[in-house]
Each structure stands twice: as C-alpha cells, then as structure tokens.
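One structure is given below, encoded as structure tokens.
All protein chains but one are shown at their positions in the complex.
== chain A ==
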Amino acid sequence: MLSYKQNPDPSGLHSRRMNRKKDKGFEICINNINFQRKSVIGYVELTIFPTVMNLNRIKLNSKQCRIYRVRVNDLEAPFIYNDPTLEVCHHESKQRNLNYFSSAYTAAVSAVDPDAGNGELSIKVPSELWKQGDEMKVMKVYIEFSLDQPKGGLHFVVPDVDGSMAERAAHVFSFGNQNSTRFWFPCVDSYSELCTWKLEFTVDASMVAVSCGDLVETVYTHDMRKKTFHYMLPIPTAAPNISLAVGPFEILVDPYMHEVTHFCLPQLLPLLKQTMSYLHEIFEFYEEILTCRYPYSCFKTVFVDEAYVQVSSYASMSIFSTNLLHSGMIIDQTPVTRRCLAQALAQQFFGCFISRMSWSDEWVLKGISGYIYGLYLKKTFGVNEYRHWIKEELDKIVEYELKMGGVLLHPTFSGGKEKDNPTPHLHFSIRHPHTLSWEYYKMFQCKAHLVMRLIENRISMEFMLQVFNKLLSLASTASSQKYQSHMWSQMLVSTSGFLKSISNVSGKDIGPLIKQWVDQSGVVKFFGSFAFNRKRNVLELEIRQDYTSSGTQKYVGPIKVTVQELDGSFNHTLQIEENSLKHDIPCHSKSRRNKKKKIPLMNGEEVDMDLSAMDADSPLLWIRIDPDMSILRKVEFEQADFMWQYQLRFERDVVAQEEAISALEIFPTPASRLALTDILEQDQCFYKVRIQACFCLAKIANSMMSTWTGPPAMKSLFTRMFCCKSCPNIVKTNNFINFQSYFLQKTMPVAMALLRDVQNLCPKEVLNFILDLIKYNDNRKNKFSDNYYRAELIDALTNSLTPAISINNEVRTVDNLNTDVRLILEEITRFLNMEKLLPSYRNTITVSCLRAIRMLQKNGHIPSDPSLFKSYAQYGHFVDVRIAALEAVIDYTRGTHFVLTTNFLCLSFSMLGKLGPFSWSGIFFIFQLVCLLQRLGHNTISPNLMLIFSIYREVLHPSYVQKLFSFIIFIKERYSFTILTGKS
C-alpha cells in the first residue's frame, strides 16, 4: 500500500494561466503490494490551495490507475477519467502515416499536459464547497486507487522460482520517462508543481520499502506480518521526482557517511560494498565545488534488476541497474559505474532538488548536471580523459545534427500552434518530453552540457560555480519556508532566471552565445586550408563554412587558431565575418636557420625534433583550428601528412593527437607508420590515443599492403611488450596491475586481426598469433578477472574472418569447413561451453561468442540460421546476452532475404508480452519493429500496424506508445531503412 500526500495546486484550470492551484501537501499511502498479482492498492490525499476564484473542477494526472472514489473535504465528488493517449488514432481514420500519427499523438499529450492545467482525471468539486473555494480556502482531495499489472510507472520483477517472494528476490520499483509518476498514483505530474510529501508503504515484513525523504519510523501491522514504512519529505518536491522501490533488499550503511544507505538484491552485498566504496569522494567533490551541502538529509541508492535505464535520480534517492555492481576483480566496469554514480549525484542537486519551470528550461538542468559531472570526470580521471570525453561528445552531437538536423535546446512555442514546430523534419514534436525521440533527447543532453562548457569558457569557471551556488542557496532558503511565503518558485530554474544570475554574477553579456547555441539549432561546419607565403612570411589561412545543409548554422565571431612554428607555438584569434574567408597570419620564425635549436611547445616544454621531413621553406610545423573546442563545430582541415605526423608526435593535447590519427588514415606512408608505432610505444601517451593508433595502423598497413616490410603491424610490438623474453611466441601470464597496458594488450590483437594480405585474407601469421594468445592465456596469478580480455580475443578472431569462397552455392557442411575456420570454431565452441560451467562477469564471453558465430554465418562459413540466437534471446538470459543475440537476429533478417511470415510476427509479439522494460530500451524492440517496418508502406503506418496496435494495446500501453513511436524514428535514423511497399 502506498499512500502519499502531495499538495498540488490545480488552480488555474479555468483561468488558462500558468499558475494553477498550488498544492502544498501530498500524502500517499500504499497499503497493499501484491507481487503475485502485480497489483497495488492505496490512496492519495492532496491539500490544495486555490489561487483562483470559482474553482469547481480539479484536473489531475493519472494513467492506468483504477480510481474507486474521490472525496473533496470528506464529500464524495464525481469524476471523469479520460486518457486520450490510449487511442491515438481512431480506427476509422483515413490518414495512416507517420505525420498524422505524430500530430495526433502530440495533440493527445497536450490535452493532458499538467503544465497547461490539464489532466486525465477531472474532478468536479461538490457544489457545497464552491463557496469555500471562492474564499480561497484549503481543500483536501482524497482519492482511492488501485493498480493492476502496471505496464509503466512501476515495474514488478518476480523471478519464477520456488519460495516466498522474499526468497525469490521479487521486487518492484518505479521508473519512467520524464514525468511519468501519474502511472502509479494520481498526482499533478509536473516538474514545476512542488509540494511536501508524506509517504506510507505497508509491505511484507521481509521486505524493505525505500522511498524519498526521511524514514521516520517502521511499524508492524497488528498481525505482525507486515510493516509500514513512514517517510517524510519536508523539502518541496515535484511529483515526477518521487519514487519507490520495494524488495527484500540487503542494507549497507555507507561506512563514511552514515546518512547514506545502499540497497541491493539478496546475495549481492559483497559487490555492493565494493561498488560503493568511493561514493563519498563524489559527495565531497560536489559539495566542495558547489560550496553547498547536499540538500537532502539522507541519500539512498537502490540497485534493481531489469532497470529501465542505468541511472535514474529522484529526490534523495537514486535507482540503478543491478548490472552496475561489480567485484574488485573487474577492471572495465569500475570506471563506468563510477561515472553512473557521479551522474546520479549531480542530478540530485540539479534535477531533483532544483527542478524546472517548464519543459523548455530542461536544458539548464541537464546542462548544469552534465557540466558538474564533467568537472568530476576531470578531477577523477584526469584532464586527458576529460578532453577526450568532450571531444567524443562534440563529435557525437555534430554527427547527429549534420545527419538528422538540428537539436534545439530552448524551444519557444509562442503561438501555441502545432505548425510552429521548429523541427518539422524530425517527424516528431519537441513540445513535450513524451513526444520526443529517444535518440534526440540523448543528443539534447549532450548538447546542453557542451553549451554549459561554452558558457564557462566565456565567464570563467569561478563565476560559473558562483552561479550554481547562488541557485542552490536561494533554493535551500526557499525550501525551508512555508508554501504561503510564495518562495518555492526559487526552487525552479528557468532559462531567463539562469541567464540573469549569470549576468549578475559575472557582469558579462553572454546573449550572443545563448542566441547562437541555445535559441537556435545546428552546429558549424568549417573547412580549412592554408598556404604559406614565403615572401611575406605570412600564413594565408582560408576558412570556409557550410551553413546551407541541414543541421548547420552560420557562425560569426572569434575563432582561435594555434600555429606551431619552429620558434614556438602561437595563438591567434581571428574574426569570422560575413564575407571574409582568408586570414593572413604573420609568422614569427623564418624558415629554419638554427637547425640545432630545440623547439618550444605550447606547454613550455622544449623538444628536439627531426625536421628533415618538413618543407625547407616553411617554418610551420602544424596548425590547429579552434583547439579548445569552444565552438560546436566540425573542422575539416587540410595540411600535409608530415604536419599531421608532427602534430601526433609532439602536440601534447590528446584531442590534437586523436585528430592527427584520424587524419593520417589517408596517408599510408612509412612515415605515418613510424609516427603511429612511436606513439604506440610511448607509455606516457594517453592510452585511448594509443588504442586509436592501433586501429589506424591496421588501416594504414592494409593500404600499404604491397610495400609493407617486416612482420605484420604491431606484432613485434606486442611481442616486446607482453610476451616472454625467452620464448617470444608465448604471452606472459596475465598481470593487469597497469591498466594502461591492460587496455593496450586487449586492443592490439583486435586491431591486428583487421590486417589483410594480398588475397584480402587475414594473414596466417596473425591468426596463429591470436590463437596462441588464447592458448597460452594464463590468469591464475592475476588479481583481476580476464573476462574482458578473453572476450576481446574472441572479437579478434571475429575480426579475422573474411567471406568464404563459395563454389556453386554449395551448402555449408562440417566436411567442407576451411581449416582455419575449424580452429576458430573450435575455440568458440569451447569458450561458449565453458561459459555455461564458469560464467564470466556480465557474460562478456558469451556475448563475443554470439557475435563471432553470427559473423561466421554471415561470411558463409557455416549455415546461416537464427535458431541459436533465438534461444539466447529468451527472457531469463542476462540482458547483455539477450541484446547480442537480438542483434544477431536482426542482422540475420537484414542479411538474408527475409520473408516475413504471419507466424513469425505472432511469435515476435508473444515474446513481447514477456519483456521487462529494459528490453524496450534495448534492441529487442528494434528487432520487433524491423519486422513491423518491413510490412509498412513507405512512411506509412499500414492497416496491419494499426491492427497490431489495437490488438496489443495491452502490450503497447500508452506509456510505451511514445517509445514505440520514437523507436520507429530511431530505426529510420539508425538503419536508414528502406521500407518496402506494403500490401494490405
């Protein structure tokens, strides 16, 4: 039973103004949670302060709940329940295409948007109270409700084994995309409606109910078989930030911070201890930079199975996927999990404690939490990792926007007309978080934190942190006030408020920056080239822009260019203006005079360089455009191969090194080879750069195939670094204490397997080398698990595969198996079978084996057959395995001329019913949709799909329609799907 008290203020329902009634207290009580039937019974009580006269109708949000009775101030009140998203398009509708669906869906979501004072549940205030309403007196709304087999909002995990529910590790937790709290109790489901909460959950005595706020007390029921958890959340919080998790959790009080409690499923406590051992550092970091204490009096982390997303943050608690837990022997998962924890904690400050005024202010919250998370990354993982991450994020957003069109951070919906949709090309509306494409929202968050970084560049980090501190301290002052003081709006952030405090604190005008990146979508695309004018000793730089293609915008303003000359490194700030393409940059050094002089670098270091490769007439070593990534841009810059090589070797910035490596791919020369090899060998060099160099070297080696001398690329290097001195064909026993070399050791074989000889086959030498690595792999004396390493060795085998030579389309049998393939298959079989006896962490090895088998099938070495993958895709396998298996099945449907049968479709849908929510965000659903889309006419929802929509309404519950929808778009985006013409 859950019982909560929310005090929503459904005020302005009639006034159409944004400030509705203020609901200032909310009480929710759930007094029965039935795991067997997956049902919940409870009631809510809202205390409402009317802010308008004539309040005779109260609108609340509620989906899928069954409402038994509603009382207002102890008087029975009639109510109407209508959820327009249940049937987005009517059956009789003639128009059946995505655009129509999109607009109908947007209209349905708008019709229940709490920010506009709408809701699914409309309660008529009894006429006896009208008079009271006119006097703006407090009203109490009491709603009894139940929830049966919820499809969204709450997720029940009930493993199918014997024993009591606690023994079975059955648990339930809340989840949802943005404001989805209405799925599990009636409320005002808006981020801008704050209220205080009192929550009560009566659960089985063997279970623990974890929810927001302070646990006041736990009391047994009279029969002593159940207990009630009483929570109080005195800090005003929006309903979407309320969550619940109930299960037979093991409890760990953080050894460093006793007010922090961690919960995990039975048997996982040792992993929880290990995983949580550094959480206090993250706390300390954030509190220090924000000079603000963590706003809630306690913090809880809960690790659940089948989590909707890896991390979700709610007021004073976070729900994580149990798959983030790891033991101390796992290397690869550790940084990933730490990042997740850091993200969750950043969102506690900005997102949970500080909420947003409206959907169009979302970018501020996402931006700030992403930005401070970045600062944590910088501090914990180092500047290299941070810059690498920024580059990665920048590349991602640039790629997305150039391909899919712009991402708009701060959309303004002035006219309120649907046609004003700023991004009509995307087939979806960005008006509501629920109509958004999943992928788009990810990119939105990515862009938001990058823009925050741009603001930091402009006003300095110090001011930036002052702004955050100001927001937080205003909010915490407001949070301790009563509702009547009208201070609570301080806890909501808005774009204008945020910009105002920036200008107050820094005194700088960042208007142009905001206009460029926040109010406007698109990125900048630069093309650069240069010429050196020897007579004038001037560098003539030409920077052009492409601002006509989709997803681009025109940039006007300063741009930084760094020129490394013989006499040192020099920064120049150029003005990009309307029509000027060419920029003259005077050079400081004459072409080389003092041959022996050391060359000063940007960081003050002085190094010796072998200058024989460079142009004797020019003092230029390399040129970088916008080295600090202070514009959201893509730069395609042309410079000579030796300049890229110098840049790779001597520029100390990892971003520059990575750019140089990608540029060198098109220069397959011995000099490039040497530069890459040198980088590979240099252990001071950032390991991710070295990893990238491996793959680049493999590409170059393939391009240089005919002139390549010596052993296959990287082989001798690997031998020198990781093999025994006395017998070079045997790898040393594993010792992964040095993580950098561990990552390199993992990656090199994968890259080497990409090498090809003249016949376009993987060289025999390389294959045998990899097989030897597998053979001699010995982890007995290693402190760390080698599961990721072994998985990558299997990936290496996969990479070595090339298409089979098929004679007359013969059927693949065991007898005509190629000998090399036989060896590979032997290894894969053994690995896959061993995994059943000694499973590896996260089943990484199974995942790699499945990929390898699919690759063998795809290349025609073994018969193409999806049945193996289907068995691994079933519910009950570890989620990573299922995803890998589904990817293989999808690949199968794409690779062969897949004939879609009705049976297959039915099978797919019967499988759909069994899915947990994680699968919806996973690949399984895509697979289903690939099948569906093949039945669709071009850009049209066929009658069949409509039929399926209606038949499987249970499965495609409203909570998923939005996801379904965004997935259709996602598939179109991702797979550039050619949709066959459908026949009805």
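The working rule: a contact is a pair of C-beta atoms (placed from the backbone, for glycine too) under 8 Å apart; a residue touches a chain by one contact, two chains touch by 3 or more; residues count from 1.
Throughout what follows, contacts and distances are computed from a predicted model.
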Absent chain [UniProt protein name; select from "Phosphatidate cytidylyltransferase", "Transcription initiation factor TFIID subunit 8", "Aminotransferase class I/classII large domain-containing protein" or "Dynein intermediate chain"]: "Transcription initiation factor TFIID subunit 8"
Selected from A:V758, A:I805 or A:L838 as touching the chain missing from the view: A:L838
Hidden-chain contact residue, picked from the options A:S485, A:T548 or A:T813: A:T813
Listed residues A:V72, A:L154, A:A169 or A:M464, member touching the removed chain: A:A169
Where the unshown chain meets chain A, residue by residue: 159-161, 168-169, 205, 208, 214-222, 224, 227, 251, 253, 255, 258-259, 261, 265, 267-268, 271, 273-274, 277-278, 281, 298, 305, 322-323, 325-329, 334, 380, 724-727, 730, 732-733, 735, 737, 775-776, 778-783, 785, 811-814, 825-826, 829-830, 832-834, 836-843, 853, 856, 862-863, 865, 867-868, 871-872, 874-880
